[in-house]
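Complex shown without one protein chain; remaining protein chains in place.
A, B and C label the chains in the order they appear, each numbered from 1.
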Amino acid sequence: MTAERPSLRFQTAPADPADKWEFDDKPREECGVFGVFGSEDASVLTALGLHGLQHRGQEGCGIVSYDGRFHHERYLGLVGDHFSGADMPKRLPGNSAIGHTRYATSGGTILRNVQPLFADLALGGFALAHNGNLTNARDLRERLVEGGAIFQSTSDTECILQLIAKSRKGKVVDRFVEALHQIQGAYALICLTTNMMIAARDPIGIRPLVLGDRDGAPILASETCALDMIGAKFVRSVEPGEVVVISRVNGKAHIESHFPFPRREARPCIFEFVYFARPDSVIDGRSVYAIRKRMGRMLAQETGVEADVVVPVPDSGVPAAMGFAAASGIPYELGIIRNHYVGRTFIQPKQEIRALGVRLKHSANRDVIAGKRVVLVDDSIVRGTTSQKIVQMVREAGAKEVHFRSASPPIKHPDFYGIDMPSVDQLMAAQMTLEEMRKSLGVESLGFLSVDGLYAAMGEEKRNVGNPQFTDHAFTGEYPTPLLDHSTDRSSRDYQLSLLAEEAAE
Amino acid sequence: MTAERPSLRFQTAPADPADKWEFDDKPREECGVFGVFGSEDASVLTALGLHGLQHRGQEGCGIVSYDGRFHHERYLGLVGDHFSGADMPKRLPGNSAIGHTRYATSGGTILRNVQPLFADLALGGFALAHNGNLTNARDLRERLVEGGAIFQSTSDTECILQLIAKSRKGKVVDRFVEALHQIQGAYALICLTTNMMIAARDPIGIRPLVLGDRDGAPILASETCALDMIGAKFVRSVEPGEVVVISRVNGKAHIESHFPFPRREARPCIFEFVYFARPDSVIDGRSVYAIRKRMGRMLAQETGVEADVVVPVPDSGVPAAMGFAAASGIPYELGIIRNHYVGRTFIQPKQEIRALGVRLKHSANRDVIAGKRVVLVDDSIVRGTTSQKIVQMVREAGAKEVHFRSASPPIKHPDFYGIDMPSVDQLMAAQMTLEEMRKSLGVESLGFLSVDGLYAAMGEEKRNVGNPQFTDHAFTGEYPTPLLDHSTDRSSRDYQLSLLAEEAAE
Amino acid sequence: MTAERPSLRFQTAPADPADKWEFDDKPREECGVFGVFGSEDASVLTALGLHGLQHRGQEGCGIVSYDGRFHHERYLGLVGDHFSGADMPKRLPGNSAIGHTRYATSGGTILRNVQPLFADLALGGFALAHNGNLTNARDLRERLVEGGAIFQSTSDTECILQLIAKSRKGKVVDRFVEALHQIQGAYALICLTTNMMIAARDPIGIRPLVLGDRDGAPILASETCALDMIGAKFVRSVEPGEVVVISRVNGKAHIESHFPFPRREARPCIFEFVYFARPDSVIDGRSVYAIRKRMGRMLAQETGVEADVVVPVPDSGVPAAMGFAAASGIPYELGIIRNHYVGRTFIQPKQEIRALGVRLKHSANRDVIAGKRVVLVDDSIVRGTTSQKIVQMVREAGAKEVHFRSASPPIKHPDFYGIDMPSVDQLMAAQMTLEEMRKSLGVESLGFLSVDGLYAAMGEEKRNVGNPQFTDHAFTGEYPTPLLDHSTDRSSRDYQLSLLAEEAAE
Partner (left out) sequence: MTAERPSLRFQTAPADPADKWEFDDKPREECGVFGVFGSEDASVLTALGLHGLQHRGQEGCGIVSYDGRFHHERYLGLVGDHFSGADMPKRLPGNSAIGHTRYATSGGTILRNVQPLFADLALGGFALAHNGNLTNARDLRERLVEGGAIFQSTSDTECILQLIAKSRKGKVVDRFVEALHQIQGAYALICLTTNMMIAARDPIGIRPLVLGDRDGAPILASETCALDMIGAKFVRSVEPGEVVVISRVNGKAHIESHFPFPRREARPCIFEFVYFARPDSVIDGRSVYAIRKRMGRMLAQETGVEADVVVPVPDSGVPAAMGFAAASGIPYELGIIRNHYVGRTFIQPKQEIRALGVRLKHSANRDVIAGKRVVLVDDSIVRGTTSQKIVQMVREAGAKEVHFRSASPPIKHPDFYGIDMPSVDQLMAAQMTLEEMRKSLGVESLGFLSVDGLYAAMGEEKRNVGNPQFTDHAFTGEYPTPLLDHSTDRSSRDYQLSLLAEEAAE
């Protein structure tokens, strides 16, 4: 295949990333998914649910509803800016709806990669929302294109749609399962057809997916916090490898469960607990908030230090810092204030002034820091760039000593399951020794939670070597699935970028 | 196929058509196409060429250029509002480019139907611009969808792209020709691949297409006026049934001509001469301006009347009115002034005031009309609604008598080849006798050019019965191709509307 | 006064004028004014009337209505793009309304100079719309600022408002007249107060103003075509020096007429007839269309030439070309086709391609021109830049000879009464002899209508030397009023530019 692909164009040119102040140095979850079956105002509930999943992706969102016809809207931007207003039930009518919120993996976001994807198949319309990432998308795509398929997006998710379109099976569910057998990687999927909602979670349950209920209407969502958002009850987690088929039987929602794969042990992504999930969510039976506080406690036990104040890097470091303070007995103080009004576009011209950049989002609370020995607690260190700036800011505010603590182990390996992580050469812990990192951050001491400490915080006795309970390759290098697309050194993200093609929209 | 299709949504709701003042009551051409091969600033020349074809479609436009990669931009709106500016060579770099300007067939225009369409085929990228309409698009689409194809637009043009994607031939040109053998209807096509520009005109040449040259770079365009626009020389018309393949050989553009179909006699669309084409174009060897004036002359001979002034309905009636005045000896006067500043959005609230609507675009020049016997000359009458209002306005300005003359025969039949025409029940001449029309218009006399008169104006001795020289079904009911999709009473436009699906764009 | 003034900023930076293709080389009228008193839907009628005056200014428009409160909207852009829609009576309610349409005199247009201006005076709200230009605005402004006035715009018009605000008279009309006694220059004014509409025309009636009637509601407008637009009857022209006060007496509109100045002979601006006014208007009793045709006739008599075709430069040269053709017996042909789809933004990058610029708006109709001796007729020549390009285009289309004729005398002098004209060093006729101009245009012959010919076309026997019937300084250098602000070499326009100050708007 001699692929010739159109280049990327946006009506409003994205700012040169080199000019953009970094506000965060965090890995990013790529998606949240949500669905409602058989409820009045399904699209309104979906909008609220997606709003509850907004932390899983802020750059694009979409909803498909069905009322005898499919209704489809997709936007760049936040859920609340597009899917609100009294006209929602008229714009997106029907008793069933699915939605998606998305973080873009590249410098630019293109609308036609925003989900749910929709296709007008021979068996009828089919909408699909996907959280996760396929590890054999490249091979699938090349094979499908050779077979005459025309892709409308550059996302790996469209492979699933094309496989379903190409299937010769007579029933939609059979086509869907046939497609699942051909894909590899991580997925939590929610689909809407003319008479069903179908959901699936990959065989080892890398990405989360829960089933809820609101007055008899089944709800599907990435996290429980989205159920709380709409006042729905939590029913259970969708199991790894499970296909849930929801249809209407005798006027009521009927839920069937299929397990088309050989059963395997679950291995959910531990990063959901470290950083992604909202603290008020409960994933596979575990409270995210409680685990994060325990991470802080374990961290204090493993890396304790004499100091005057424990200061969280807000907001992600807050629960761990509370745990650290409680375990160490050192007072917890809001030594860094977060500015919530940072727009997306703050770009500044000069090097001298750019040094002030971190303050756009974080300010030192001088009164608490000056003259003190400060323990800074964050959930993780990725590139270390923001951590450096925060340390410097805290020093300039007069800290006597600065000790940095990460509530997760060093991140040394890339991800291929739907997390947007810098490449290995940008991961601080992959490039430096602990002492080099300490110097680079400019702190008196640096400490990370151990992998065992992390598992202990998760409530496990220890990590089962050879068969670990969680997907934890970022820390350990052990990937839970084969990585076909990645025999070479380029990540699936690089692949996707080479396919980017877009037109501008009026 | 139980098609379930998403409904239509726009971010800015289109105005209720019932609230929109009609400015025009004209059929509409759906497209103009343009291409440049092997010239510096190909995209800039394409933008200028498309501007010269703007009369063929004002609601969408797009350009694809190639410089080793494909670059693709599409917009709703006018060419000059999107494809101008010093950054064009940077936005759309390369020595080859094709472009398209489009009139939407429905109340709303959706961006993903805007052309050129582009696909990333196994053989490489492929861009396609189409003027015309396929008459077997519905069957093709159903067959392709059954075979697993996912359509990204609702336009008939995408069938061609899907057929090419599905073809098993090893060469792009062979795939293209294989696709042509499966489609029926009217088409002037321009395609861009990684190393070729390919053009084709349907077997009887319904839609126009010309070949030009600018300093050695081949140019393709719907009309000669687009060649004049960029200072290119006219070379020849692309022949009906011809496939033109332009590639680079020894550093120069090389043009090959193929005739994959059995040769048939040409039968170009006569409406190009009556209304669509720009008066300064020459189509298949005939000057549009000269023919329109001759139509006016023939009209005067066939429907002469005693009067004081000949007044054109601007701008389309101007050449015919000049011809009518010259042949009749009645003075030609600008009795109706056209307001060029009509925006798209003028909508007014009340019935009483809506009666003033026609004046938004046309004003009576009272000084010329008051007390006179006026002959109003227009190119055609479609629904008659605007004609009625113009007659009333001319009366209110004091005309003693009003005689209405149409420089083409009565329009009684719908079109399926790329002209947007009201359905039969809205065509005045299909619903009324001549006398009923006269009364409905409120004029002292009404006259139409005869079909023979029209052919005479075209320079033909007479219409060849059974084998007419032009596609003239609007006047005669004789369609030049079978109409597979239209065995039922619904038009291809209705079909397209049922497929409309769109997301909103940021 | 050490004026320190903010510089100009627009949210969307205006294109560098040097990069902008010139479409027109015409003087520009700066404004149209309109008012309705005591009619239902006054704002809707005002919007329609302004649309009929759109040719007098396309860059800004505004309406003030009154229904016990004042309602005020102003926009950049066309009337139809802002003042249409079913919500107009709700947005701008009331039985009285005035409106304004504006052409900006500088490279940029700023919203706060868009009229009507409004002030909340001690006597109540006061809205003001002005067509024309004050020649002592600079002195007035400096005096007012010294006295403590804060100007909200940079327009000369605001001086009138400030003078009224500062007046110690007890009645609004007396304050208005007191202000009129302090201003000099050209003005047609329409004002709206809580219970009156007031209009005034300057002592010699430079700018036009007419009074009409629609079902008992008085209408004021710059031109009669605006009356036709809303189906209003023409009553009479407002007389030079007249102040018209319209109020409600016994439930009916009551019109009073005042003449606060010593009576002087009228001297309306002859350029309204040459170029500005719409052809279907009647100004001070003269049909614009008829006069333009007579200019063409006189031009043929004065500058006749042997030729094959008379070709108008569309659209402004059309009536004169018709007159020229009729008087000379040479056939009138549409040798230049105007493209009506030119957006505002067509900007092209390279010199070579910029040469094609004129074709964006005008195309040669080769069939009519090739091999012919062509007489090009335009209404006037200003800088000559567009004329040069049109001549070149006509030559390239194959003309054997090109003869250029201007239906007005050479323009040699600047204007200070509300016409936007290039400075003297840019006026072709001010800088060159006839022979130099001929060579510069590249034509076989060049001819201008004489001043006497122009007066003859106007129906005058001859120009009264020392006391001419019209304001004709552009041709003659004789200004009808003292030019206080212009003792130095800078024009009032330059002055205004130095005052420009603007904020961006969301």
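In the analysis below, a contact is a pair of C-beta atoms (placed from the backbone, for glycine too) under 8 Å apart; a residue touches a chain by one contact, two chains touch by 3 or more.
Small disclaimer: the values here were computed from a predicted structure and weren't measured.
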item: Visible chains that the absent chain touches, using the contact criterion stated earlier; value: A, C
item: Residue in contact with the excluded chain [from A:Asp228, A:Glu242, A:Asp308 or A:Asp379]; value: A:Asp228
item: Among A:Ser247, A:Asn365 or A:Ser440, the residue in touch with the chain that has been omitted; value: A:Asn365
item: For chain A, residues in touch with the removed chain; value: 15, 19, 41, 44-45, 48, 51-52, 54-55, 58, 78-81, 84-89, 225, 228-231, 278-280, 282, 287, 289-290, 315, 318-319, 322, 332, 334, 337, 339-350, 353, 356, 359-360, 363-368, 396-397
item: Residues of chain C (touch criterion as defined above) contacting the omitted chain; value: 1-7, 9, 62, 64, 66, 68-77, 91, 111, 114, 118-125, 145-146, 148-152, 161-162, 165-167, 194, 499, 501-506
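One rule holds for everything that comes next: only the chains that are shown with their structure count from here on.
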item: Graph class of chain-chain contacts, one of line, ring, star, complete, other; value: line
item: Residue-number overlap at the chain B/chain C interface, same or different (half cut); value: same
item: Chain A and chain C: spacing of chain centres that average the CA atoms, whole Å; value: 61
item: Whole-Å separation of chain centres (CA-atom averages), chain B against chain C; value: 37
item: Of all residues in chain C, the ones touching two or more other chains; value: none
